[in-house]
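Once you've had a glance at the structure underneath, I'll fire off some questions.
A single protein chain has been omitted from the complex, and every remaining protein chain is retained in its original position.
Order of writing sets the labels: A and B. Residues in every chain begin at 1.
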Amino acid sequence: MSHQILHVNEPTPVPPFEERGNIPDIRKAGLDPDFWYPLARSKDVAMGKARAVTFAGDPIALVRSKEAGLFAVEDRCAHRQVPLSVGVVEDGGIKCGYHGWKFDCTGSCTSVPYLDKCTLHPNSIKAYPCKERYGLIFVFPGDPAKADSVPFPETPAAEDSRYKVRTLDRRINCHWSFMHENLMDMNHQFLHRKLMGKIQTRFLGKREGDNWVEVDYSFYRKGGKQSLGEKVMIQRSGGAKEIKEADAKAEAEAQGIKTRDIMTIRTEYPYQRLRFWTAGSKDPALDLWNLYFPVDREQRINQTYGLMCIQRPAKVGFLLDVFWPAVVWFTNGIFSEDKWICELEQAAFDAQGEDWNHEIFPAIQSVRRVITSNSVPIRASWKGSKSAPEHVRARAEA
Amino acid sequence: MSHQILHVNEPTPVPPFEERGNIPDIRKAGLDPDFWYPLARSKDVAMGKARAVTFAGDPIALVRSKEAGLFAVEDRCAHRQVPLSVGVVEDGGIKCGYHGWKFDCTGSCTSVPYLDKCTLHPNSIKAYPCKERYGLIFVFPGDPAKADSVPFPETPAAEDSRYKVRTLDRRINCHWSFMHENLMDMNHQFLHRKLMGKIQTRFLGKREGDNWVEVDYSFYRKGGKQSLGEKVMIQRSGGAKEIKEADAKAEAEAQGIKTRDIMTIRTEYPYQRLRFWTAGSKDPALDLWNLYFPVDREQRINQTYGLMCIQRPAKVGFLLDVFWPAVVWFTNGIFSEDKWICELEQAAFDAQGEDWNHEIFPAIQSVRRVITSNSVPIRASWKGSKSAPEHVRARAEA
Partner (left out) sequence: MSHQILHVNEPTPVPPFEERGNIPDIRKAGLDPDFWYPLARSKDVAMGKARAVTFAGDPIALVRSKEAGLFAVEDRCAHRQVPLSVGVVEDGGIKCGYHGWKFDCTGSCTSVPYLDKCTLHPNSIKAYPCKERYGLIFVFPGDPAKADSVPFPETPAAEDSRYKVRTLDRRINCHWSFMHENLMDMNHQFLHRKLMGKIQTRFLGKREGDNWVEVDYSFYRKGGKQSLGEKVMIQRSGGAKEIKEADAKAEAEAQGIKTRDIMTIRTEYPYQRLRFWTAGSKDPALDLWNLYFPVDREQRINQTYGLMCIQRPAKVGFLLDVFWPAVVWFTNGIFSEDKWICELEQAAFDAQGEDWNHEIFPAIQSVRRVITSNSVPIRASWKGSKSAPEHVRARAEA
């Protein structure tokens, strides 16, 4: 068989990503890929297997190889573009299931079975920085050169034995920004009236910076009954009590102790965190970390991975395990109501063709600012994507 | 919580609708919203509940409130755009199910639970004139200022005890104009050959005006058997007979008595009516009133509400009740054949991208003229709709 002259093995270069910020319509904000994102649960990728995921429509194969460990590469064979993830994990690489081309963990094509031994073609595929933590597989979908300098989202409670962790794994058919607004706006307890009863929310204030906003709330019940699940999640420690005297307050604050029951929600682009402290405690009773990433290119579907860390009761920690089913039932109920309403919001956006939301609540106005000023444009097609092969990108730029 | 300065409560103004007429392609005719349209059956909206309907893609919430009666408002919360119809009917208004904003029957936002008492924002939603009649809920989707002067479609037979009424409630996936053509062109009996046998249709003539056309037919059976259902619907009264002599004819006509069996079909934009008289009678044996309205923005789905009024036999009126199941069976059969063929017409239109129909029958040529000269353009999106909030419309006009 005659061969073409094939060139040295070098990975596809990655052009700099579009500039951040100033997205005119929040629902057309593209999530900035230059962050660490959990794209799957560890248990989703068995040894010797691959799994297909997408980040904003970019197909990524997560591969767990005996020899090469866990790695992430573009999920397409450089030859005929079928997903590598349907191929065979073998000898530290992955073989395409169609003609058997093989790629290693750097995305280099290392073998074509029907070619004589020769230098292979430069058209390797992209590899993604990848690490495993908290039972999740984190990938850096953006510019790999930045991966080391971009902070990894640390979630200490998820590794703290005083907490029990529930990993959230949910898909909602809406733009990810709706999720940030949903959790941040605690006035939406009205949505959960059947599960939570009549809750009056009090907005206590907000703090903010370029890429973050943090909002404090307190609550009181006006009617209805607290569900068991909710009670277990935010149980008051035995000694919990509000600290009302000014001196005691100052002292408590100096020690980092909350002087009243308080909920703080923080969007720090692109992550979101909710913590709830009972009065008199230093560590939150509930510490929830969430990330919502776009699955599809149009960013109208998002996948949530979350770590819901619930503090075990001081001496009877096992009780949390006993009541865990109530926690699961309660959070599933809340989540399904949130999913329902957020998908209705997306449907309205789709019908209206642009963001008509009329927001009057300052906390949400800040969240919107954080999102629109830290995001990137949505890329209309794969064509302009950095994952396109060189000759395609060259054509697109010409 | 800090508030924006909020302005006086005034409803969204409604700009004049697009000019009527001269639609170049009948399948791209938008039904003129400046008429009274039945958008639901009365029984579809229970007390204390709301129901979502759409007119040409515009979402409308029909609300039945103990305190405020039946009302119709735009089916979106001015805040986050989710349908109000999934909210809670309460104290003469409807509360959004997400954050609890409340709107009254005029579309004004009257309460936001987490705002202090203050004048609310002008961004109220649209309210629609609405009335209930014949077991149907009629809405005026166009310019509310015209609602009082536009005639309501009176259908006396539906309230006449000599008639038994069947309410038609049907959805077909085709442009509403196909429905007018289908009923008007009685040559399509060929479609119903299995249910009706071989019917020869005779076109007797047409009369027409700017917004209407009326066509007369007679029929005779060339073969096959009349079904029981058909027989019951257009039973000949005992004394029915054709009046053939010129003098007797003139006298009968002067009294409004038909001199032969006759069917008259009238499209009077936007409604359609079919009446069948047996010879020698003054009142029709069958009096059918129909309205087809577009459900979706593209107007490729229509909903029919109809009132099929069948005269009870003179002395044995109860017999109509006895044979009613045969009527239902027969009309359902006819309707499912019409649905099937009209959806095939729509599919052909979709594939062809424009109206290729080659009409040679004068009655249908007139119907097409009535429709194209009385309709409005289809609005491509909600954006240009009068239901968009002011700031969106301002942007669209700029």
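Quick note on the criterion: a residue touches a chain if its C-beta (ideal position, glycine included) is under 8 Å from a C-beta of that chain, and two chains touch if they have at least 3 such contacts.
Since the structure is predicted, the reported quantities are computational estimates derived from the model, not experimental observations.
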{"item": "Option touching the unshown chain, where A:Lys66, A:Arg80, A:Arg171 or A:Lys282 are the choices", "value": "A:Arg80"}
{"item": "Touch criterion as defined above, residue of B:Glu132, B:Asp283, B:Glu298 or B:Glu359 at the omitted chain", "value": "B:Glu359"}
{"item": "Residues of chain A in contact with the chain not shown", "value": "1-4, 6, 57, 59, 76, 78-83, 86, 95, 97-100, 112-115, 121, 123, 297, 381-383, 388-389, 392"}
{"item": "Residue ranges of chain B at the interface with the undisplayed chain", "value": "185, 187-188, 190-191, 201, 203, 341, 344-345, 348-349, 351-354, 356-362"}
